[in-house]
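Input: one structure, supplied below.
The other protein chains are all here in position, but one chain of the complex has been omitted.
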Amino acid sequence: MNNIDLSVSIGKLKLKNPVLLASGTVGYGNEISKFIDLSKIGAIVTKSISLKPRKGNPPQRIVETSSGMLNAIGLANVGLEVFVKEKLPFLEELKTTLICNIAASSIEEYVQCIRILSEHEIIKAFEINVSCPNVKDGGLIFGNNIEAVKKITSEVRKATEKTLLIKLSPNTADIWKFAEAAKNEGADAVSAINTLVGAAFDIKTKKPKIKNITGGLSGPAIKPVALAKVFEIHRNVDIPIIGIGGISNTEDAIEFLIAGASAVQLGTINFINPNAGIEIIEGLKNYCLQNNVNNISKLTGSYNLS
Amino acid sequence: MNNIDLSVSIGKLKLKNPVLLASGTVGYGNEISKFIDLSKIGAIVTKSISLKPRKGNPPQRIVETSSGMLNAIGLANVGLEVFVKEKLPFLEELKTTLICNIAASSIEEYVQCIRILSEHEIIKAFEINVSCPNVKDGGLIFGNNIEAVKKITSEVRKATEKTLLIKLSPNTADIWKFAEAAKNEGADAVSAINTLVGAAFDIKTKKPKIKNITGGLSGPAIKPVALAKVFEIHRNVDIPIIGIGGISNTEDAIEFLIAGASAVQLGTINFINPNAGIEIIEGLKNYCLQNNVNNISKLTGSYNLS
Amino acid sequence: MIIENSKVISNIEIANNIFLLTVRSPQIASHGKAGQFCNIKVSNSNYPLLRRPFSICDINNDEVSFLFNIVGEGTKILSGKKENDVINILGPLGNGFLLNDDFDLAVFVAGGLGIAPFPLLQKELKNKKQIERFFGARTAAEIITLDFEESHWATDDGSLGRRGTVLDLLDSEINNFTNYKLKIFGCGPTPMLKALQKYSEEKKIKCEISVESAMACGFGICQGCPVEKNDKSGFYLICKDGPVFNSSDVIL
Partner (left out) sequence: MIIENSKVISNIEIANNIFLLTVRSPQIASHGKAGQFCNIKVSNSNYPLLRRPFSICDINNDEVSFLFNIVGEGTKILSGKKENDVINILGPLGNGFLLNDDFDLAVFVAGGLGIAPFPLLQKELKNKKQIERFFGARTAAEIITLDFEESHWATDDGSLGRRGTVLDLLDSEINNFTNYKLKIFGCGPTPMLKALQKYSEEKKIKCEISVESAMACGFGICQGCPVEKNDKSGFYLICKDGPVFNSSDVIL
């Protein structure tokens, strides 16, 4: 059984394997491509793009915590125009599957971004970031408001035929209700999870270690929370899930598939081991071989609760 | 300046120092007293007590995660009657300040427990667990429902004159609203946070590693989340906060005080270093000495956001 | 029950991936009994976070030894400890084997690493009771002989001793001991203990077993280590009420 099928389909989106690189942890592909063959990756998700460039937050933007890190980058990005002009050409060359992550401060801005970007053949899907904890406008204000998520999803759905992923915030009581709302308004999948809101203080200066005061917690520390959220969605809503949160190795990725994810995204691990994606794809292949799984999608939601 | 005042007051409750041992991580004081002088601790909080004994969940109840652990003990406890008969006498001998944590599946049960326990002089305060993620009845059903928290608080308030702490769930979007509800209904303080809902799967058997499927995540992994919740409450609600979540050493405890806590509770660290409480009290004293803080309560909410 | 910073005397790989760790722990050494265990912090950091429980294997003066194999990160880190490293150990924990009840032949039954508590148990029984030893392993390469010369051996693949399980082995020999009042002391993987429970019940032989589970604290405060009571009325805590139980008291 050497022909293991690692491919997965999400809406119209065909992925050669279920290992994606998460938004905000690969930039626009350029720098990380020195360490990893992006053409072999399921897909890469761009850093959140907004209509206009954003400078992002002043330093300090990151701080390490126990098995995790806090970040408050503030959606620093080059803006739509520069993205199209300067970043897309490189991404086209790479022959990688490209998912564009969009962050906006109004529904109109989401729609406008999607309209413009939809014209670009190379962009195969959109991931709508309604859940960034680190900006005042947009971000969590949307992410924690189910009506906002509904409205954004339905408007954005009208603006594109491409595959649509809604990236959910874990900072809510019932994430499945948001997944359900996304599904009902026409999303093809949900990405779960974005970072958890966290903080750290310097006991000498009494200042927050992160200039933005709070930041988003990512990394292995949040893996159990992310798994529970994926599982919660899978049990309650019939929509494909892209699992994210603390995935660092093959075992972690498999855990997410078992818990209900159709694919996974790697975030923080890219900073530490930028080739992790390839290693995990290899690892998944081996796991399937050893466990007689001929099609990786059979792992999705394969938990045994007996 | 050798006379540093470590004492704090919360409602009528006077604590000789702000270091408490958290519910579910010290049993009823007996076993841990072999490692730590409980008479020197600010207070100990009992394992959640319910009216009737609870067997708790079948194994496996715990699993380690990166810098954390999941537990689903299921509120295993001896029940009110046995607690009073067999556990209280020992606690009386210890000369420790005792806070009774109550978990119940109905408002009536909460009230009944409190009525009975209020008669015992040695119990100085109650902590109401409205936030256990690991039981079907009660627990999170209450903890994520602001009306339930209001109702429980107001009923329990009527039943006792002792200091009343409401222990909040972090598994919500706006914890401060729950703190506000608790305050408005007469709670003296809130305890934040209980564990985060998490999960882990065995990739060989595909079974959840915890029999209960999900468990509560505790330990250093959750510290940044807990700090953000404490800070959120402190910014929005004028009520004393007892900070809990991943505190393992003096620096951690100080971070919580700075973020807005009036006192702290140690949980998971007790399993690893059962004398941590005493070490942290010593550490706080030294920090105050070095930083010319004559009264530890001055640290509460002393963050500098400039 | 104390916490002792203990200097490593030696840490020897006595078989593939199996280590015998000896530390200087005067206080634990002076109180430890066969069947008890210690909860060991394998690193100074949050990784791994929790202590790891290991049976006391042997005690010599102020030295305590543990027998362990590498199964995960914690034991891997422990295997890297070298002479003079200092390890933080909490113990001795739990209840040891009961030695003063009515028997005259102690029958040791161990599978794999389950052999760990028997060197000390043998010491404690010396000159008091007779002993027969039945040890099993998957294959000859995994056999740990320690200082047990005269023992009965079984391997799953027959590469040493009798082919089959240690229970098969025991059963094939048990009739040689009909003149004795027997008591079985069992330690090993749960499937083996289950078989032993059944066997001892059928044969009406007194039997104590050492039970394992995941643990956080190791001394009764987390309630993380339940094992169901035989009457299903609730759970014992393995760390506090065990790890050694009367075989008929628990449902594995």
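To keep things simple, chains are lettered A, B and C as they appear, and every chain counts its residues starting from 1.
We adopt the following convention: contacts are C-beta pairs under 8 Å (C-beta built on N, C-alpha and C of every residue); 3 or more make two chains touch, one makes a residue touch a chain.
Note that the structure is predicted; figures quoted are calculated from it, not measured.
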* Which displayed chains the unshown chain touches -> A, B, C
* Looking at A:E64, A:E81, A:E161 or A:E282, which makes contact with the chain not pictured? -> A:E64
* Which residue, A:P170, A:G198 or A:G219, contacts the hidden chain when the whole complex is considered? -> A:G219
* Structure fact -> Contact residues on chain C toward the hidden chain run 43, 45-47, 73
* **chain B, residues in touch with the chain not shown (by the definition above)** => 66-67
* Residues of chain A in contact with the chain that isn't shown? -> 24-27, 30-32, 34-35, 47, 53, 55-64, 66-69, 71, 73, 76, 219-220, 248, 268, 270-275
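Everything below uses one rule, namely that only the chains that are shown with their structure count from here on.
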* Structure fact -> In contact with chain A as well as chain B, sorted by label, we have C
* Per the centroid of Cα atoms for each chain, what is the distance between chain A and chain B, given in Å? -> 34
* **Centre-to-centre distance between chain C and chain A (centres being mean Cα positions), rounded to whole Å** => 47
* Roughly how far is chain B from chain C, going centre to centre by Cα mean, in whole Å? -> 36
* **Set of chain C residues in contact with two or more other chains** => 46-47
* On chain A, where are the residues touching two or more other chains? -> 66-67
